[in-house]
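Note that this complex is displayed minus one protein chain, with the remaining chains in position.
First chain written, first letter: the chains are A and B, and each begins at residue 1.
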Amino acid sequence: MRKIRTWLPGLLLVLPSIILIGVFVYGLIGQTINTSLLRTQDFVTDKITNPGGIANYTALLGSDRYQHALWNLLVLTVVFIVGTMIFGLLWAILLERGVFAEGIFRSIYLFPMAVSFIAAGVVWRWLLSPARDDQAVGLNQLFVQLGVPGLQSDWWSANSRMSMAAMAIPAIWQLSGYVMALFLAGFRGISADQREAARVDGATEFQLYRHVLFPQLSPVALSALIIVGHMSMKMFDLIYAIAGPNSYQAEVPATLMWIQLFPQGDPVAAATNAVIILVIVAILVVPYLVHTHRTEQRDG
Amino acid sequence: MSTATAAPVDQAVPAPAGDGGRPRRFTVRAGLRYTLLIIFAIIVLMPLYVLLVTSLKPASAISADQAWRLPVEISTAGWAEAWGRLSPSLYRSLILAVCAAVLSSILGSLNGFVFARWKFPGSNVVFTLFLFGMFIPYQAVMIPLQGMLLDAQAFLPWLDGIPRLILVHTVYGIPICTLIFRNYYATAVPVEILEAAKVDGAGMLRTYASIIFPVSIPGFVVTLIWQFTSAWNDFLFALFLTNAQNGPVTYVLNELAGGQNPNYASIMAGVLVASLPTLIVYVVLGRWFISGLMSGSVK
Partner (left out) sequence: MDRRSLFISLGAAAVVAGLSACSSGTQTTGDPGAGSSDEQNASSKPGGAGGDVGVFTWWADGSEKLGLEALQGVFKSEFPNDTFVNLAVAGGAGSNAKAKLAADLANNNPPDSFQGHAGAELLDYISKGQIVAVNDIIDALGGTGVFPESLLSKLTVKESIYSVPSNIHRANVVWTNTQLLAKAKITDTPANIAAWIADMDKLRSAGVATPLAVSGSWTQVQLLETVLLSDLGTEAYTGLFSGETTWDGPEVTKAVDNFGKLLSYANKASDGDDWPVATDMVIDGKAAYNVMGDWAVAQFADKKKEEGKDWGWFPVPGTDGTFDFLADSFTLPKGAKNPGGAKDWLTLVGGAAGQKAFSLAKGSIPARIDVPADEFPAYQQKAMESFKSDKIASSIAHGAAVNQAWLSDITTAVSKFYGGKDAAALIKDLTAAAEKNRG
């Protein structure tokens, strides 16, 4: 080990941040976990509102309402990830060879990312209105005016277990450009020599992508998956802006937490819910962080 | 793979030229390629189109049947109303986004330097613990955060509204800024230079000030854009920690667009007004931003 005088200043320089992260991230998470295990009793009716301990978790996880919210989250996340990956990769393939006005196309595809979810939600609430035919507005109206009324949809208001797929549309709109940027940079990171070598070997375009380029993009794809996936799991703003604070149809754990905390005035249930969201995100992210950490140790 | 440069992405590696030797296929392919690019561009721009045309219509001319048509007569009344409602909060958002971006970038630069080039025992573990902070759902800290900030306000009365959000965004911005700077220094600052400085007897702070900081501009561009955008666009913290009188523009926009406001021109104009600063940042600094995304995420 090196001498303490060499490394101590480094530790001291990072110390303020360690304290801040320690308090604001780990300390507060600890407090939330603590709150989530409390036993509470309504002081007017004397009813037990939260049994306390791990039973708070089994009660919430066992409730139909929470399972419905988790299901919505699953549908949203899967469609969101698949959608952004498809569009992101497609756009990156279209742009990666360098096209005329590439900068303009790239800016257009990327711009939705600059818009806040809350602002985008305002437009998409209107675009995804379920009203039809002569009452139609938004996309349904566009379909009627374009002469394809058959494409009209109830969107996220549909009576279907898959209705949250429609809520992923605005999310895909916002983040596909970001995934495109990731893939684009990935493509640009592959040297021209490798493409040339593949051509010399007589590979077709398809084979070039399939066997030479795509395998090298898998770290990029993994990053994109982690980032888009964790954004989906904590998504609140967009759903709040589109469906309002009280929609069962569009309920996910993050919006339910708001309802638990304020209209229902039950911080213990809200904390339990928040910890579950945290665990779900951790299941996705921690293996990734450990993997990254190990890779770095190995690569020095 | 560590793509940690902060140079514009299209300069990092020159784009390979098209299939020069096969002109005929090139034309057909290019035609298809541009057709697809233009169709996708139209789809992506569609919500922006709705925002623009609706915001410029006079209230009397906006009818359900005409929503997708261009305005016959241009009116700035919607913009005027949106500006009137949003301008105080725009100013607050500007202060918030600038302060939070600068503070977390400075901390991120110092941390990144230590984690990349002045390691201490266990620094890799600490760094990984920092990174987890980047991914946490803020719901998991919101309830005690509210209480803690409230307690703090009892003896720091100014810690309300925008200062409160500056604190929060600075703290939760530390992980990503640290990551970006760490990756940047790991590639942009050769170890040899630091060794030479050490041989000359330079301490840590002098090394940072004389060697690291002067080459940090690209890193700062990236973190400043990133943090400015995320602080500007945040709604969750604003909703939990501020109110319409002292909150940022996202909060006030959500109220302007609340269910009962029938004035679509002002709502749509409000969305544009609230989004313009970040849109300008993206359009002007977009190339730098893409590379910022890269250094922040591709490892």
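Quick note on the criterion: contacts are C-beta pairs under 8 Å (C-beta built on N, C-alpha and C of every residue); 3 or more make two chains touch, one makes a residue touch a chain.
All values derive from a computational prediction rather than experimental measurement.
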| request: Have a look at A:Gln41, A:Gln135, A:Thr204 or A:Thr295 and name the one touching the chain we're not showing. | output: A:Gln135
| field | Residue touching the undisplayed chain, where the options are B:Trp118, B:Tyr172, B:Tyr185 or B:Phe240 | value | B:Phe240
| note | It is residues of chain B that touch the chain not shown, namely 59-65, 67, 146, 150, 153, 160, 239-241, 243-245, 255-256, 258-264
| task | Against the chain that's been left off, what residues of chain A make contact? List them. | result | 43-45, 47, 65, 68, 125-126, 128-135, 137, 154, 157, 159, 163, 242-251, 258-259, 262-266
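In this section, only the chains that are shown with their structure count from here on.
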| chain A and chain B, separation of their C-alpha mean positions in angstrom | 16
| field | Parts of chain B lying in touch with chain A, wherever the complex brings them together | value | 1, 3, 9-10, 12-13, 15-18, 30, 33-34, 36-37, 40-41, 44-45, 47-48, 50-51, 64, 67-68, 107, 110-111, 113-115, 118-121, 123-124, 126, 128-133, 135-145, 148, 168, 171-172, 174-175, 178, 203-205, 229, 232-236, 239, 250, 253-254, 257, 259, 264, 267-268, 270-271, 274-275, 278-279, 281-283, 286-287, 289-291, 293-294, 297-299
| For chain A, which residues count as touching chain B in their complex? | 1, 7-11, 13-14, 16-18, 20-21, 24-26, 28-29, 31-32, 35, 87, 90-91, 94-100, 102-103, 105-120, 122-124, 126-127, 137-138, 141-142, 145, 173, 177-178, 181-182, 184-186, 188-189, 191-192, 195, 219-220, 223-224, 226-227, 230, 233-234, 236-237, 240-241, 244, 253-254, 257, 261, 267, 270-271, 273-275, 277-278, 281-282, 285-286, 289-290, 292-293, 295-297
